[in-house]
Structure formats: C-alpha cells, structure tokens
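I have a structure here, written as structure tokens, and I will follow up with some questions on it.
FYI, not all chains are in this one, though none of them got moved.
A and B are the chain letters, set down in written order, and residue numbers restart from 1 in every chain.
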Amino acid sequence: MIEVIRHGYIHELRMARPPVNALNDDLLGALIEAIEAAPAHGARGLILSGGEKVFSGGMDVPYLLTLDRAGLKACWSRFFGAGRALARSPIPVVAAIAGHNPAGGCVLALCCDYRIMARGPFRIGLNETQVGLAVPDAIQFLLRRVVGPHRAERLVVAGAMVESEQALQYGMVDELTDAGEVVTRAVRWLEELLALPSGPMLATRALARADVIAALEGFAEPELEWFISGWDSPDTQAALKILMARLKK
Amino acid sequence: MIEVIRHGYIHELRMARPPVNALNDDLLGALIEAIEAAPAHGARGLILSGGEKVFSGGMDVPYLLTLDRAGLKACWSRFFGAGRALARSPIPVVAAIAGHNPAGGCVLALCCDYRIMARGPFRIGLNETQVGLAVPDAIQFLLRRVVGPHRAERLVVAGAMVESEQALQYGMVDELTDAGEVVTRAVRWLEELLALPSGPMLATRALARADVIAALEGFAEPELEWFISGWDSPDTQAALKILMARLKK
C-alpha cells in the first residue's frame, strides 16, 4: 500500500490505496514500516506523497464503523503511531500534497518537516469537528506550531478547510507549486538541505523539532481513551452517519 | 449595569454604565454574575458588548483613587475575576467592540473567543504603562497569544493603542465591520459555530483554550499583591494624576 520510489538517496513513500488513500490499519501499518525502514535502505531524506486529486481523505470512516471498541482503539493508536514515526524520523521528511488533504491526511502532513502543496482549488485542514470528532491536544499542537495558538484555535474549533493559497498565507503549508510538480520540488528542497554539513544540520534539526515529538508522545493511553470515549456519543454518531451518506453518493 | 439582550439562544451581555462603561465593583460584579448565569438561562453563546463610542474605558480610575488598600485590592481582584469568568465560560463568547477599547476593556475582550471591532478611527490596546500601571504576566499572556511574544512585548511595554485596521493586521481583533453591525456579525459568527456537532466542538474548544484559563488562574494572591504594591509609587501616582486631569476636561 506504500510504493517506494527512489530519487537517489531521497526516497518517496507514496500512499497507494485508491481511490483516496483512506487511512486504515493496513495502510497505516505499511506507512510506519516504510518510514522506519528507510534510513537502513540508504534514504537520507523522505517524501510522503499521496494521490493526484487527494493526498489522503483521512481516516477510513466506513472501515472504522465496522470495528468493535478494541479494533477502533487499535486503529486510532496506529494513526497516532504514524504521526510519531514521521515526527521521530532521523532524516528530514517533506509532505508533497498534490490535492485535497482533510483531517487525518492533514495531520500526517503536519508531522513532516516541510509541506509543498498543489496550487489551485485544493483544500487542506483539520475538519474533524465538522464530521463529529473532537481534536486531541497533540494534534492541535501541530497546527498551533505553524499558525500560532489563536488562529489554530479558530481553525480547529470551526473544523475549517482552507484553499492552498490561504493555507500558504496562514503557514499551514510552506510553498505552492503546480500539482504535477510537488514531488519534483520536494526532491529539490531536500537536495539543498542535504548538501549542508550533515552532522550540524541534523543536530540543529533534532533540537528544533523536539517539541513536535514531545507533543505526539504526550498523546498516550489516557488521551486515547478520552478520544475513543467520544465515539459513541449521539453528536458524533449523527455526524458520522451524515458523512457516510455523503461518501456513498 | 448589564443588559441582557436575547438573540434566540445567543445572549448579548451589554455593559451599560454611562458614559464609558468605566469598570468598578458594581459593573464587574454584575458582569461576572451574568456570564455565570447565562448557560442556565438557555444561552448557548454569549456576546460581550459595550457603548457606541467606547466599548469600555477600562478601570474606573477616579473610583479606584477613593478606595483604601483593601478596597483597591478587592476591586482589582474582581476585575481579574471577570477575565476568568469570560475565559472559563463553557459556551463561546464574542466581544463586539463598537468603539474605542483601552486597558481593562481590551483585557476583557482578549479573554473572549473572538473579537469583532468597528471599522474606523477606533483604537484598542493595553495602554497601562502610559497611565502608570505595570501589566501583569497573565494579561501579557493574553496579548502574546494573539500577536506573538515579541510584538506583544513591544506593544505592552510601550502601552501602545492601535487603530482597528492595525489591530486586525496584528491579530488583536479577528474581523472588522461597520460600527452598527458588530453585534449582528457576532450573532452570525456564533450561529455558524453553534451549528457544528456540539459535543466535539465544545471538547475541542476546551482543549484549545485551556492555556488561557491556566494563565488567568496563575494570577493569584502573590501576583495581585505585587500588582497593588506598585499603586503608591511616585511614577504611578504622578501618571494617574495626569490621567485624572485629562478625564476632567
């Protein structure tokens, strides 16, 4: 479910679960494995890419609704594990976002070092509250870190999706390029970074990103329990049913 | 001193102490009571509004100068209590700012979820140092949270007031509208927010705003003592006398 495409010492991990890279146990497990295995396979930089129209549609809600409580918890745990794997990566990771990127897909992108998004009518954001899910503090932290605490509060409470130009202005993504060029640009950006003296660059990076890792590691068993406990609430179930009806169209 | 105006399930709390809503014990006490009583009266969202030319002129300095030390301390304590009541509100609060909003009035607005201000030559800011008062860290925190630490430092040390356009650009307020429309816009904004699945939205909001509550709760007895202890200093007394002379004109 993850295609590994080598651009020299830069490895692209392309999520490949059509049609929209909905995140389920298999995809998330494969992603974690690929991230963790990459350095040993010679990668010095990583690119996380997705589909042409949709980077990732976020969690696979129809699949989640088939799971019992233990399965649900395991799948969400794996999702946060994928975020941690990206954040902990000892080598830089760029998200190359060629299309829409809501909810869980946006979270994965926010765990990366850098985000390149397609110019055009593509939207990105943490729209969880719109579909009936609360947003844990660890995820809010990721958004706060790029747009500041007040704007993050407004975006995340409203469940707002924004177009790529707006996302760039807010700092949710770092640069825009043509949809067909996001991976090429990611390769260039990494090549430039990796041309620096390696030890000092990586040591500086580790200090700069320690807060991201700490925030994601702060999402442990009690936070997961809290998160899962909302799943059966009438608000959440009603919103998920509306979402399901829309997905079927 | 607080008029409660119902816009359906959105309750507007209008400060009504002419001419400029100077904050004294009575007004602050009534405000705290109204905020805390609102949810039980059916409110799902709150609007804090003030006068047409002046949202609130800040603390009632002539009144403060009539108080003994214990009275002074009680009144400032009530002021911080009003800030905490706004921050702790279990339902969203919008500040609808139709005019100028210096010092204490600005603090109350900064405790709200969202700020809508009148377009035009109206000014807002923490001008305390200009009138001889130091700004406690809890209040500096509120400004830092919306404009970042360095800009907050520059604004608060200088006691700067800025016009609404500048305030919008800095992030001190969230949007501008015509002076006569601030409440209408606040109602619309809340209606949109309150249309979201309620539980997930409120749980997300509680996490997003936990730092605001924590900062205001960090202003306890020692901080209040510190703050009050500056009151009799020659600098403060001289600056307050200049302010008094100006207010009498």
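Convention: a residue touches a chain if its C-beta (ideal position, glycine included) is under 8 Å from a C-beta of that chain, and two chains touch if they have at least 3 such contacts.
This is a predicted model, so every value here is computed, not measured.
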item	value
Given 2 visible subunits, total identical subunits the whole complex contains	3
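By our rule, only the chains that are shown with their structure count from here on.
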item	value
Euclidean distance of C-alpha centroids - chain A vs chain B, Å	37
Chain B partner contacts - residues on chain A that touch it in the complex	128-137, 140, 148-154, 156-159, 230, 233-236, 238-239
Of all residues in chain B, those that touch chain A in their complex	113-114, 145-146, 148, 171, 174, 192-193, 196-201, 203-205, 207-211
